[in-house]
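What follows is a single structure, written as structure tokens, with notes after it.
Let's turn to chain A:
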Amino acid sequence: MLLVIMLCYASFIALCLAMPKHYRDFFKSNAAPHQLLRLFRVLGWSGLLAAFFAAIHSSGWQIGPVLWIASMSVSAVTWVFMLPFLRRHI
Partner candidate 1 sequence: MKEGFRPAMAWLHTWGGLVFTWLLFAIFFAGTLSFYREEITLWMQPELHRVQSSVDQFDGVAFALKELQQRAPDAKRWSINFPDARDATISISWTKDGRFDRNATAVIDPNNGAVLNPRATLGGTFFRSFHYSLMAGPLGVWIVGAATMMMLVALITGVIIHKKIFKDFFTFRPQKSPGRSWLDAHNVSGVMSLPFHLMITYTGLVTLMFTFVPAAATIAYQGDQALFLKEAFSRKEAPAASGQPAALTDLLPLLIKTRTHWHGAEIGGVTINNPGDTVAVIDITRKRGATLAARAEPVLRFDGVSGQQLNEFTNDSVAKSTYGVFYGLHVAWYAGFFLRALSFVMGITGCVMIASGAVLWTVKRRDKHTGDSSATGYRFVEAFNVAGIAGLMVASAIYFWANRLLPVNLQERIDWEMRCLFIAWLLTLAHAILRDKPTAAWRDQFWLAGFLIALLPVLNAVTGGLSLFEAMLQNHWRLAGVDLSTMPLAAVLAWTGWRIGLPKKTTSAKRNSKSRIVDLEELEEAA
Partner candidate 2 sequence: MLIDTLKTNRNLSQAVPTLKSTKSVSLAYRGAVLSRILAGVFGGYALASVLSALLATTLPLSRIDAVLTATLSAFFVFALAVMWTFAARTAAHAWIGLLAPTAAMACWIFPPAWIVSL
């Protein structure tokens, strides 16, 4: 179960960094290398897919999908509300 939420969390970081706006903001650079962004995007989506199967594996087909969606929501919210603090202090 911890694996599910960690995968979701990592995936959302990747998906976030895959957006030029946030990439520039986070790495404080003006460049947004196209290929790197695509790599982040692929990593993000495959991470979410992997999290789905991890959820099914840990909790079965009934509760697994619930666990997956809940993990996605909570990790995405946590990441977004942490983002400004990271930006300010790192």
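As a convention for this text, contacts are C-beta pairs under 8 Å (C-beta built on N, C-alpha and C of every residue); 3 or more make two chains touch, one makes a residue touch a chain; residues count from 1.
Selection rule, in plain terms: all candidates are chains of the complex that A comes from, given by their letters.
Quick caveat, the model's predicted, so the values are computed rather than measured.
Within this complex, the numbered candidate that touches chain A among 1 or 2 is 1. For chain A in complex with candidate 1, the residues that touch the partner chain are 1-2, 5, 12, 15-16, 19, 21-22, 62-63, 66-67, 69-71, 73-74, 76-77, 79-81, 83-84.
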